[in-house]
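Mind looking over this structure? Questions follow.
Of the protein chains in this complex, one is absent; all others appear in place.
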């Protein structure tokens, strides 16, 4: 099996899907000639032509809004938002339109649409090239939100998102693009949206997380293993719908839950996960439910000491998990 | 003391504040000649002139964005978004600009701004005139979010929001505008943002809520009182910052917590409140933390049976609280 | 009039739909005043612009993206009075939304009437997207977005026109300029007289048309549609019109415009003007008119009765259609 980077897995999946389904079009800022600012779409315009890989005007509401129209009229658009930070001008189209069209039309219309956007920090991107925005969308019924942590998942989740008949936000961690590598089968496969994945089984503490933090949590778990602490790492994969069953199962199994995300603590996905456990598995708990998340400051600063202070690291996860194990 | 409606309390506070501070301007769609579609700003243009009460173009990003500029250049703007549902085009200005300007400029700039918007359902407003949008903003460091439940709070919180040096979202429940009445002192007073309020003390169950649901919860508590069940009703008043201390105090006191909001369940304020308790007061709990919230459907439908099925009612609250008391 | 393709029959049919819409509209307001419809919107005064434009399209095949003002449009496009009333009364069988949306939030998949929400100007972008797909799929369809002049202040209006022009898409932007956005007069909305003045800045034709003349409207829309189908790109059309009644049943327009102004505008009531014109041309006789009026009365009564008897949605359906599959 080929070993691909996270970025390559996404690119090759886009290519495979576009070969499979002529209705798929890609567009966004710089996705064509330039192949995207991260080069995720590199080579695709060459293969599929200017009509299927479109350099659009610099206008996110138009990018998403026209994709909605195009989806309704028979295409399968995969618009790219250049950085997740720039998705806000399209908020109105995503939340008020894409998410509500099926419901408001009583099922007469629907919007098969995959919005791709790189997110996350740790790459000197500063306030406006480091944001985690998944919580805004995970709050919205009608949307699905997925975040892969590995090249394998990147492929399977992207194919599933494209297959889905509803709008899916697909966030790619930019720090994972080149640093995370793994085996990826050549043939097409789908990873069901809404299913979490136990990336490492364990007994003492459950680490529930997603995205790049899965990789960091695995590193932390590995270190703790040497200390005799056994962590289970649950990769949520999908922020909406959440896999409630898997969340409760791991909570019940270990009785100690650490939730990790890079997004700001307050109002992040972690609160929802914690609340689900506190409502449905409370009496299995042996310790408080702990969240380790981005600090409640507006966004990630640029200067290395500040960026470092903001970012969640394997060490921070390890320390919190150890503390919890020893509770 | 005068008895005012919730709406009148807001209008009279705006008037009082504008008399006090000539830097205050109001603008938005239909706020001038028409006095707002709910007539909250009625009479203000007559008193303060067209320059201080401005009928703006139909453009929410411009309404909020120009208010940011005006605030930085010395005014105290109070823009109105006609319905909270229409705040999405301004999301970019609120989240990426207003919330981050102080932080990104290292304190050199700040944005004293109060964004008013009617929210909430139960008035046949359907999908786009019934929404609760507070969770989106409560997730954002740099913003403050308040929601009054009574005319008294409406005045004190609005004055405090105007006094605040940072952007505050002030959401008004449109079903409360005329139905909720109460005594309001003539003189100016501030209710500190970030402080919750025990609207009714109790022993058996804590109901943590805000906005119109405070009124509904009080009704439920009254009924349960007759059954010998004593509920404490905590009005959060401020969604950001949350009054963590007050939340933990009531949770520890009763050991049984019911969180109520009209906004969709998943990703709503309730998850955050629950997570705070599950992390910091877990061992005081005698029962699972229960959330009663708007269903996870895209937005409130129009037709009465569907609207009714969506809305939280005093009866639904009563039943849940009773269940919890009997746990 | 012959060379534009409008036969006497078509013109009579236009008139019928204008009159039907006015009658439906009046009935809706009565239902509201009787407490049987919590809120209603209106197309009263806009009928010529809407019906004229509908007739210029390949109805049911081309896409229209209406807004809440477009009752006459959707009727002319094929929505039945019964369907409209099911919608207005929030009934389960409402094809627009199954009773989920407020009245006047149109959408009819089979007729290619795009579902609309309340947020103004979003449909401008959707129409552009529909047209993008049509260009790629070569399905020959034109998409038309309808919108008020107030909504042109929204950023999405701008983004839509710009995108459409760059990609030369088969789309028409049809503005119904009635001079007000609820209470805000257009001089507070924009510093130019005409919405059409913006077209040049996007690189597309901007056409002003008398919105009280359905034939003129028909002609300019036809031309724009031909242009679109030829691959020559979008057109911005501005129909000058007037709303004769308040914005919605929750509005009171006396707060912001004089009765004299409204009376003055009513002298150019498109329904009355077109009636006179058809009579003058010998297309409409007194007899035919009476017959038509009776037919409309019957149709409106039938639609109202039908909808009032129709069941409301089952509360359990609250959970339907959140997703296609989970």
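Read from first to last, the chains carry the letters A, B and C; within each, the first residue is number 1.
In the analysis below, a contact is a pair of C-beta atoms (placed from the backbone, for glycine too) under 8 Å apart; a residue touches a chain by one contact, two chains touch by 3 or more.
Values in this document were obtained by computation on a predicted structure and should not be read as measured data.
**Q** Check each of B:36, B:57 or B:267 against the chain that is not shown and name the one that touches it.
**A** The missing chain is touched by B:57.
**Q** Quick one: which of B:11, B:34, B:102 or B:124 touches the chain that's been left out?
**A** Hidden-chain contact among the options goes to B:102.
**Q** Which listed residue (C:17, C:46, C:108 or C:158) would be found touching the missing chain in the intact complex?
**A** Once the missing chain is taken into account, the touching residue is C:158.
**Q** List every residue of chain A that touches the chain not included in the displayed model.
**A** On the side of chain A, residues 29-30, 32-35, 37, 55-59, 61-62, 85-86, 88-89, 124-129, 295-298, 301-306, 308-310 touch the unshown chain.
**Q** Residues of chain C in contact with the chain that isn't shown?
**A** Spelled out for chain C, the touching residues are 153-159, 162-163, 165-166, 168, 187-192, 197-204, 233.
**Q** State which residues belonging to chain B touch the missing partner chain.
**A** With respect to the unshown chain, the touching residues of chain B are 25, 51-52, 54, 56-57, 59, 61-62, 65-75, 77, 89, 92-93, 96-97, 100-110, 141-142, 144, 164-166, 194, 241.
Please note the rule applied: only the chains that are shown with their structure count from here on.
**Q** Whole-Å distance, chain B centre to chain C centre, using C-alpha means?
**A** 36
**Q** Can you work out the whole-Å distance between the CA centroids of chain A and chain C?
**A** Averaging C-alpha atoms per chain gives centres 41 Å apart.
**Q** For chain C, which residues are shared contacts with two or more other chains?
**A** Correct list: 97, 99-101, 105, 117, 119, 155-156, 322.
**Q** Can you list every residue of chain B that touches 2 or more other chains, as numbers and ranges?
**A** Those would be 85, 88-89, 127-128, 296-298.
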